[in-house]
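Right after this comes subunit A.
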Amino acid sequence: MRERRPTTSGRSGEQRKRIDVGYFARTEGEGGIHAVISDHKLESFALDIWEPPRFFEGFLVGRFYYEAPELTSRVCGICPVSHHETATKAVEKAIGLKVDENTTKMRRLIAWTQIVASHIIHLYMLALPDYVGYDGLIEMLPDFPDEVQRFLRMKTAVNAITDAIGGRALHTMSSIVGGFTRPTSKKRLKKLAEELKKVKDDAAETVRLFGRLPTPQFEIESTYVSLLGDGDYPVNAGMLGSSDGLRISENDYRQHFREWQVPTANTKYTGLDGKNPVRVGAISRVNLNYDLLSPDAKSIAQEIGYSVPTRNPIHNNLAQAIEIVGGIDGCLELIDEVDPESIGVARHEVKAGEGGGITEAPRGSLYHWYRVNGEGIIEAADIVTPTAHNAFNLEKDLRELLVEIAEREVDEITLECEKLVRAYDPCFSCSVHIVKT
Partner candidate 1 sequence: MADKLKTALFKFTCCAGCQFQLLYFFSPESFLETLDLLDFVYFRMATSKELKEDDHYDLAFIEGAISTTEDIEKVKKIRKQSDIVVGYGACAAHGGVQSIGDWTPQRKLEETVYPNPLQMKSIKVHPVDEFIRVDYQLRGCPIDEVEFMELIRALAAKKEPYLREYPVCVECKFANNICILLMRQGVLESMCLGPVTRAGCRVACTRNMRACFGCRGPMTNPNIPEMVRTFKGKGFTEHEIFTRFTEYAGLSPEFSEGARAYYERKAPYYERPEWRAA
Partner candidate 2 sequence: MKNPYLPMSCVIKETKKETADIKTISVELPDLPAPFDYAPGQFNQISVMGVGEMPISIGSRLDDKTITHTVRAVGEATSKLVELDAGDTIGLRGPFGQGWPLEAAAGKDLLLATGGLGLAPLRALLDLIEAERDRFGRVNLAYGARTPGDMIFTDRFDRWRVIPDFELFLTVDHVPKEAVWEHATGVVTHVFDRLTVDPARALAFTCGPEIMMRFVANSLLIRGFDQNSIFVSMERRMECGMGKCGHCMIGPKYVCIDGPVFSYAQVKALPHNIIAGKGLAA
């Protein structure tokens, strides 16, 4: 395994620093940073993502359309529902199937639970140990029993809802192309809603906790991109918009977003109009849709002094915490509205066609696109994950950060870089095809 090896090597007079993070702990997947700073200047820099390729878009070819959701769910173990639901949406578009309002609501509900669940694990398991100086949540257990218990309470309450709707919490089962095979009952959802209400205080406490933690003051211009809500906070529907005024429908995604190859890095980058980096994720969603957050989410955001739009990339953690509160409210509202008993699986004929769909995964906008032939076999597939969207921007931000803090000690630089990376919440295993070996 590669090691984290910060080293300083002095060459006659000048100071030369090597920043080498081989394998980020507590990020999903495998990636590293390699930078050389000499004389307080960034000499070289590479963001290295070495998750082995899994060829999802390759092996999906030749498979049946109905397999796409469950197979792509396996792109990522931390936001499987997002892939599942995005693939479902894209495939339904490709084969020309429309589901009813109730089903869409149910999907919105399960997508919300995914965002909340993923934020909880990200904040408590991946980010918090950094701030308090522990190796991980396991090590924190003896000294921070309250936080650990709060974490356990929250995740149990949210996972129970994903489990009820999806048949299980990880790699859901009952949601398929056309609807749900075994939608849960209203009674069960109501009961789980009661449990969820109980952790609302925990959610607010989480926002306060992260509000109290020291956040480096660091401002960078970025183009923030997310779905735009239409009356509701965007989760699985809406136009795609940006802080620069972009407004497009998901059908036009491929005309605006391109991927290209960067010779210096092992990655394939995605950018707006084939050149501009974009930032997706909680921070973008909150920046662009602040008004649509639930009243409680907004008031807690005010309480900790979170102002939009923010330009500090590290604020992503705060945005996530705020989305947990908003998400719980969103779930509670949807539980009142959905009618699970009336949901079934829409009968459908398969028509040849193609279609793409975007939903908001915890880490940002997620795009799936499929072309299906008359027999229901997938002929081509394209998946652009939030991490793929962000990679270019992350590299840009890292460069800027390194330039800004180039004078500090190696250990400190390394830690700041790691913090930034983790605030981006990269999910390297979900990167699907930004990876090259």
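Picked so that all candidates are chains of the complex that A comes from, given by their letters.
Some points to look at:
Criterion: a contact is a pair of C-beta atoms (placed from the backbone, for glycine too) under 8 Å apart; a residue touches a chain by one contact, two chains touch by 3 or more; residues count from 1.
These numbers come from a predicted model, not from an experiment.
Here subunit A is displayed by itself, and among the listed chains 1 or 2 from the same complex, it touches 1. Partner candidate 1 is touched in their complex by these residues of subunit A: 1, 3-4, 23, 25-26, 28-30, 51-59, 61-64, 66-67, 70-71, 74-78, 80, 117, 121, 125-126, 129, 135-139, 141, 152, 155-156, 159, 167-171, 173-174, 176, 181-182, 261, 268, 345, 352, 373-375, 377-380, 429-430, 433, 436-437.
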